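With one protein chain withheld, the remaining protein chains of the complex are depicted in position.
Right after this comes chain A.
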Amino acid sequence: MKSLLLGNEAIAYGVLAAGVAVAASYPGTPATEILETLERFKDRFVTWATNEKTAFELAYGAAVAGARSLVSMKHVGLNVAADPLHSSAYTGVEGGLLIAVADDPWMHSSQNEQDSRWYGLQSYIPVLEPSDPAEAYTMAKEGLSLSERLRHPVLLRSVTRVSHVRAPVEVEPPAPPRWGSFRRDPERLCLVPANARRRRAELVEKWRRVEETAAGYVWTEGEGDVVVVAAGVAYTYVKEALRRLRTEAKVVKLGMSVPVPPKVADLVGQSAVVVEEGDPVVEMQLRALGVRTAGKLDGFFPRYGELDVGRVAAGLAKALGIAYKPPTPPRPPMEPPPRPPALCPGCPHMGTFYVLKIATAGLNPVWSGDIGCYSLGVNMEQQDVITHMGSSLGLGLGIAVASRRFVVATVGDSTFFHSSLPQLVNLISSSVPILVVVMDNSYTAMTGGQPSPSRVTPVEKLTEALGIPTFVIDPARIKESVEAVKRAVEVVKQGRPAVVVSKRPCTLVALRRARAAGVEVPKYWVDVDKCVGCSLCYGLLRCSAIAPRGDRKAYIDPALCTGCGMCAEVCPTGAIKGERERWLEIWRQA
């Protein structure tokens, strides 16, 4: 029976059908659901790793030992794993190793828009590129076997509109996991220069065989003088765009976009329109094969953002000289108000930011931020620089050294373990006085609440062991927290780094637990007679459950209030009322 599966779920079921035994990942949109789906199968080793490099190494090691394994991540995560990625092509693998990477064109939830297929070209690792969830299933399944057959890692490149599209997929039952056994082979597996040089030569040789394999992933359909080459999700847009333009064409679909096998040049003939999502990776390979192309290189299709039927139809029309008028979008009768992304009502980070603002008043700090829910602090003017996972401590250190400003580096607990630990050691050994704030909500909350290492390794134990003054606060308790952070600020002012660990579990996880346990969450309300419209609750604390009424007095939406009571603590007139103590205690355990 066919069921509506997300592309990511389909990838998971694909590797299950191929007998995957080991899988590791670090969560990241749009790739997270691959491992979330695999987690349900307890007869395999499935784990969230501290970062993409550790995840890659775990799966790579398992594959070296002969097990069928998968590592998944989002595109920017592949940068983190780039070091072992390149080595894995040199050593090859014994069992299958599938590297599932989800790109995010138009950056729905990413800091950049990179095309993972370049990594395939650079590291000599073939790239499979499915066009929809059903194909994602097949390619994941076949990709794992292909990897084992080639004894070489295989990269499966998805994009948002494959990973996060639901479509009917026919799924076979999972095959038993295929574990391995390690065979010593230091000449292959120890990449000391003498060995690595031999492997490099073999790798280039192996690439010819991979090209022959790639020829098996070329499908042709339709007839016509016009040839359109499409890879991955672009194929779906091409099919609909041709229908819209009422044009016949020969469509050459590439299921493997790296390498493009030389055979394709014979199929295509002298010229083709090339449609692909991301960079002109296929187009450049085709040009290198001597094919004249119309694609992204000459601007027929945009080199940023996602494709869609309209953009592909417009590009095809231009390339083929067909008249085409795109539909005009209607204008709304009234301009919709912005609904900028905001921290959830009751989010512990909301309290942390408020506390930091009050405790550092007058210091005009540089806010060095990081990737996670707390990136939304950018809307509270409390994030000045956010570039990548681990940027807060790393760049913060440099900014402090260069500018002698007071730097507050904010990082979540999951990100702290992902890429900040070595930086913290660096910070201590270089003795730069910055205030490090670990916003510890016990989960990788931005991607939906995967457990974070902080649940077993308390951040404060670690920083204390490293000898850095550490202050633990509960951000729901605003007044106490301000006093503690002021003490931490004093340490930094005296020339030493200090850490604040702000601990309270993610509100959404706590609410889910409360609902399951039948615990009633308190609702806060405003005594209108006492409210003076000072705006501290909605303007400075910025709780998104609180809105200003016409008279500037506060209104708390009972459907949104999560009973954290932070608003009552910041209210100077005692106008906000509610009872939270029991709930805060239950929440703390979440």
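Of note:
Definition applied: a contact is a pair of C-beta atoms (placed from the backbone, for glycine too) under 8 Å apart; a residue touches a chain by one contact, two chains touch by 3 or more; residues count from 1.
The rule is short, and it goes like this: contacts and distances are computed from a predicted model.
Per its UniProt record, the hidden chain corresponds to "Pyruvate ferredoxin/flavodoxin oxidoreductase" from the list "Pyruvate ferredoxin/flavodoxin oxidoreductase", "Acetyl-CoA acetyltransferase", "Na+/H+ antiporter subunit D" or "Queuine/archaeosine tRNA-ribosyltransferase". Shown as candidates are A:123, A:360, A:447 or A:502; the residue that touches the absent chain is A:447.
In the complete complex, the hidden chain is touched by one of A:166, A:183, A:530 or A:582, namely A:166. The chain not shown here is touched by just one of A:117, A:141, A:239 or A:580, and that residue is A:239. Among A:109, A:387 or A:426, the one in contact with the hidden chain is A:109. Listed here are the chain A residues that touch the chain not shown: 2, 4, 6, 29-30, 32, 108-109, 132, 160-161, 164-168, 235-237, 239-240, 306, 308-310, 326-345, 347, 373, 375-376, 445-449, 508, 538, 542, 544-545, 547-550, 555, 557, 559-560.
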